[in-house]
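All protein chains but one are shown in place.
Order of writing sets the chain letters: A, B and C. Residues in each chain are counted from 1.
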Amino acid sequence: MCFENKLHEECGVFGIFSKKGEVLSSSYYAMYALQHRGQESCGLAINHQGVIAGHKDTGLVNEVFSKERLQTMGEGKMAIAHCRYGSKRTISRSNAQPLVVNHLKGNMAVCYNGNITNTAKLKEKFELAGGIFHSTTAVEVIAYTITSQRLQSDSIEEAIKKAIDQLEGAYSMVLMSAQKLIAARDPYGFRPLCLGETEDGYVIASESCALEAAGAVFIRDIRPGEIVVISEEGLTSIQTPAKEKSALCAFEFIYFARPDSVIEGASVHGARLRAGSFLALEHPVQADVVVGVPDSGIDAAIGYARQSGIQYGQGFVKNRYIGRTFIQPGQRQRQDSIRIKLNVIAATVKDKRVVLVDDSIVRGSTSKVIVGLLKEAGAKEVHLRLSSPPFLYPCFYGTDIDSSEHLLAYNHTIEEMRDMIGVDSLGFLSTDAVGMLAENATCGFCDACFTGNYPSKPFDDEDAFKYEKKL
Amino acid sequence: MCFENKLHEECGVFGIFSKKGEVLSSSYYAMYALQHRGQESCGLAINHQGVIAGHKDTGLVNEVFSKERLQTMGEGKMAIAHCRYGSKRTISRSNAQPLVVNHLKGNMAVCYNGNITNTAKLKEKFELAGGIFHSTTAVEVIAYTITSQRLQSDSIEEAIKKAIDQLEGAYSMVLMSAQKLIAARDPYGFRPLCLGETEDGYVIASESCALEAAGAVFIRDIRPGEIVVISEEGLTSIQTPAKEKSALCAFEFIYFARPDSVIEGASVHGARLRAGSFLALEHPVQADVVVGVPDSGIDAAIGYARQSGIQYGQGFVKNRYIGRTFIQPGQRQRQDSIRIKLNVIAATVKDKRVVLVDDSIVRGSTSKVIVGLLKEAGAKEVHLRLSSPPFLYPCFYGTDIDSSEHLLAYNHTIEEMRDMIGVDSLGFLSTDAVGMLAENATCGFCDACFTGNYPSKPFDDEDAFKYEKKL
Amino acid sequence: MCFENKLHEECGVFGIFSKKGEVLSSSYYAMYALQHRGQESCGLAINHQGVIAGHKDTGLVNEVFSKERLQTMGEGKMAIAHCRYGSKRTISRSNAQPLVVNHLKGNMAVCYNGNITNTAKLKEKFELAGGIFHSTTAVEVIAYTITSQRLQSDSIEEAIKKAIDQLEGAYSMVLMSAQKLIAARDPYGFRPLCLGETEDGYVIASESCALEAAGAVFIRDIRPGEIVVISEEGLTSIQTPAKEKSALCAFEFIYFARPDSVIEGASVHGARLRAGSFLALEHPVQADVVVGVPDSGIDAAIGYARQSGIQYGQGFVKNRYIGRTFIQPGQRQRQDSIRIKLNVIAATVKDKRVVLVDDSIVRGSTSKVIVGLLKEAGAKEVHLRLSSPPFLYPCFYGTDIDSSEHLLAYNHTIEEMRDMIGVDSLGFLSTDAVGMLAENATCGFCDACFTGNYPSKPFDDEDAFKYEKKL
Partner (left out) sequence: MCFENKLHEECGVFGIFSKKGEVLSSSYYAMYALQHRGQESCGLAINHQGVIAGHKDTGLVNEVFSKERLQTMGEGKMAIAHCRYGSKRTISRSNAQPLVVNHLKGNMAVCYNGNITNTAKLKEKFELAGGIFHSTTAVEVIAYTITSQRLQSDSIEEAIKKAIDQLEGAYSMVLMSAQKLIAARDPYGFRPLCLGETEDGYVIASESCALEAAGAVFIRDIRPGEIVVISEEGLTSIQTPAKEKSALCAFEFIYFARPDSVIEGASVHGARLRAGSFLALEHPVQADVVVGVPDSGIDAAIGYARQSGIQYGQGFVKNRYIGRTFIQPGQRQRQDSIRIKLNVIAATVKDKRVVLVDDSIVRGSTSKVIVGLLKEAGAKEVHLRLSSPPFLYPCFYGTDIDSSEHLLAYNHTIEEMRDMIGVDSLGFLSTDAVGMLAENATCGFCDACFTGNYPSKPFDDEDAFKYEKKL
């Protein structure tokens, strides 16, 4: 589902190098393929023989890039693109990416996905040296870090290598200088980033689904700590020291990524089916039908149904036309925003014992409404199963789980939550199962939001100190 | 699915009467709930104490009705609304509905769903009397027919009663005079129309899903030949002679209606599950997974899976953000419009024998591309199953199956089609099964597009004469 | 000036016939040239080999006709266009012109400038015969009148000839059938209409300035009661009986028409200079500078200066960028809408005795503000001179002088008005002078708004009877 109080990823990134100089339509389609990772703003910067120009704004891809806009953008050999989610405070055009800057040794466009945990410290350092900041995004800090190193380095890749020593936290970044397209991933590999090949060049993207949209074939994931440099001379890789244990965000598999993407060798769809299966094993129940909350709960619901032997059914119709509809406040209280967007298929649930599968619970209010819809439609029992453990800790690596106080699970027991949401039983996926979702994946996972085990110390944020294990 | 060469319904209609004078938000939400029946234009007319004013334009509801527009529309005790699909020739603002007209005895707003088969004859009659026409839609002919009768009648309902004798073909109409909200359905009942009740009035809509969106509770379907009149005095019904055997469009159950709607007592979702079950019985095959083409093939795929015992799976991700995206012509031929909108989940189909379920085949080109996507993703076999029989005859009752020549099935055998689409086997639902889809439904069905058995002679259209049974 | 309570003309009309089939850009430019006659809505209909299609909407030409819109309109051999002013009640898309209608003998597009005084009677007649009306404009009544005659006529021009017998009031109309472009002017010739010639055809327009914009050379004015028919066979003229004494609206020369237009052989600019000269003779005053209210008072101010020998000066700067600016209500009361749009050049008026020339006074409130601005800027004396007599009677021929009660001059003596506006002296042009403005013009003039001498009895409007000469 995609209602207001869902979790939000911070971004999707994309980059392309094309010897033939055909980057526009591939970039455009790739932005659509990454739109699920960020719907607040988007942007595209194209390198026209060394001159970088672009367009970015708040809005969806089809709002920001009209036919007329595309026609005026021109072609080039390189481009980078970005889709962004921003918290309410920071939705503004000046925070959209890519960021295009000019510096002593040339110009550069950069965009990233993640969160730099020492942003404040780095910013202070640059301001002390006279630097000025136009935006409130960490990407400007990243740009400063790289350009300040660039002055003392022979090449942009060397500058990035040095910058990696200074940047803490999570980042999968794509950047472009006059001559090179470069991708880099933090040493923990918090956010996904992969590499594809086209007939005449390379493509880099947050998810493999964007490679396909750009007409590229998947080659491999970019490794934690790796810098990939693409130019007319071809592709070279620089491996900086990675952490012993990588820490890919587990929620990428549970909710963020698109089902058809493959991350670290594991199918996202497959991981969700497995989540459903584990749920069925960990929280079995006698029931007549398993339904998923569209769209993100469907896969796990099928997995639960297969494992349990209970019939899978379509419980809901989601209205695809609503989008960012203006919901008229008022008269009929029953018509709140969820009811307009989501409709129960009564034929599926009436007089049935229903297993309802969703991906997670943040504040619980959405779940409560959905359960109410099922009961109104005649469901005899509703058993809620979540394909993730309870959220207990904030995320400092690019997901907007901001503070424990706002998390239902932090303040309540399972039984209290069951009662508040109004279901007959409630079951969460275990944290042990989380580590097993991505079948055959070679990486480690970050499950800090469930366990409080932060892979890196998030020094910069004083709030971080107050979180201790509660369980 | 909703690609270009899908069939299109002509419209969705809505009407509301509220004693409290709260009709705006209900009408707005109802239009969203009917949007699947027509995405080319939409409109809303509100009765402000006898003065009818409104707004209509080409575009989706959220394009035509901005926040600012809604705020200027004001409230009233009655409103009617419409969503329209128009063929390419007729997409224009002047063809959008509702049509608001002034005549001797007052003013009137009217909209309808269906097709008047004697439009040309009626139009000629009115033109001979000096009438002028502003649009190319039959709704203007309907308005003339009613107002010309109105001059010799004591009431609007009497005029409509007489008009029904003159109008031939399919129509579910909603109209509004200064004092009354009126609904009428043709004597065959080709198109659905139902009645709901709110706390302070009544609601009429093409589908029950729009009743819910308007905060109303379903009462019953409007009967073929019935005129329902709603005013301050309450609701009265006039039953004009209906045909012995009603003829509800079977394709409403197969594709047009929303799964959560209930028509003539039968669940649309249930009918689609049944279609899948019949398909499994009529065209069994050894396979590993059943996938449906989203969104309309999903329900039948689940039905096929349940009946056959073959596992149901999610075969595709549909990109929800694309909408009416400008598809850049060009460079990379592989990126045609379907590939951008629809992505295969390889994990589901790789190395599998796949049963692919869709609702119908018009020209076959879309099916061919989708099958190609599955094969590229590694499907070993693809067995296509359609939850409707082959289209052989044009529809004269409001669906745009215009001419046999353009129908793949009219010109080719099943085997030829199988070969052209590139599947390992191909099976259509039988016409016998069509009549059994709507479980417990009390009405008869029109299956003329499959059988050529037109319930009414479509005199007016000379083309109609050339269609004879082919089988 | 163009502030809210200025008088408004009802329209500008345009038609073109081009053998080469190049009508789009000429029509577009002509609409710009006629924009001063109506800024509420505009429209263009093009005849594509007998099929008439067009576009119209509320807004200025550059708002309604975007580049993209123009590119999709296509070319044809004929087109008609319209710019419209509508009173507040009637600004809506459905009232924009041209009106395109289909009738028994073909299709037709029509637009007009003026006012049909027996609209209500004609409308009732057509409604009694079953006719329905989509709009509240008289143009729909004109279309009905012509098409009802067309049924009993051999040609469209014969139908128009008969329609002229039925239509009362003022009209300069342009219409287009499948094969012909036709212009007609009422027997009194209330509104201007002229004919021009291009290399490959003809052009018809409300004013000669639009001929030039369309690349045409002025030939002559269309005569009162004349019907001009243009087709592949060339141009023919039908003269229906005209009134003994024509009655061109005198206000066309005083305010409505563009200064570079020539009407009935007289220069509009020349007529305004003459108005100023007469004013100087009729209302002399000792003063230091003559200034005009931009834009419409400038010409008469120059005329006054020349005749009186007092120096002409630029008294104001008008802000050209404001347009339909949203004027923030509120805080600083001094910044009302006039003060934002019009700024005094203090250097011109400070410590001077100023003759202020404007074209007319409707309610007097605008004049009062402007005089206040001059005094604030240091003018010692302000002597207001109007290049028209006081408005005393409503206009029934297409100008929105609706009711005597709202006219300052109807309710007050000259001395009262002088006091209310706050000027040192006040002088209006005499009605005798009005008849002499258009030098060498061959027509008669309507001065009913000044004198109450209505050329035709405006039967249909009961309000009309109550107006009797007051003086």
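Rule of thumb we're sticking to: a residue touches a chain if its C-beta (ideal position, glycine included) is under 8 Å from a C-beta of that chain, and two chains touch if they have at least 3 such contacts.
Note that this is a predicted model, so its numbers are computed, not measured.
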item: Chains on display which the left-out chain touches in the complete complex; value: A, C
item: Among A:39, A:62 or A:147, the residue in touch with the chain that has been omitted; value: A:147
item: Hidden-chain contact residue, picked from the options C:24, C:122 or C:356; value: C:24
item: Candidate in contact with the missing chain, chosen from C:306, C:363 or C:380; value: C:306
item: Given C:13, C:46 or C:60, the one touching the chain that is not displayed; value: C:60
item: Options A:134, A:220, A:245 or A:457, residue touching the unrepresented chain; value: A:134
item: Missing-chain contacts mapped onto subunit A; value: 93-94, 99-104, 124, 126-134, 136, 143-144, 147-148, 151
item: Touch residues of subunit C, complete complex, unshown partner; value: 22, 24-26, 28-29, 32-33, 35-36, 39, 60-62, 66-67, 70, 209, 212-213, 215, 258-260, 262, 267, 269-270, 295, 298-299, 302, 306, 311-314, 317, 319-326, 328, 330-332, 334-335, 340, 343-348
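By definition in this document, only the chains that are shown with their structure count from here on.
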item: Topology of the chain contact graph, where touching chains are joined (line, ring, star, complete, other); value: line
item: Averaged-CA centre spacing for the pair subunit C and subunit B, given as whole angstrom; value: 48
item: Geometric centre distance via CA averages, subunit C-subunit A, whole Å; value: 61
item: Rounded Å distance between subunit A and subunit B, as computed from the means of their C-alpha atoms; value: 37
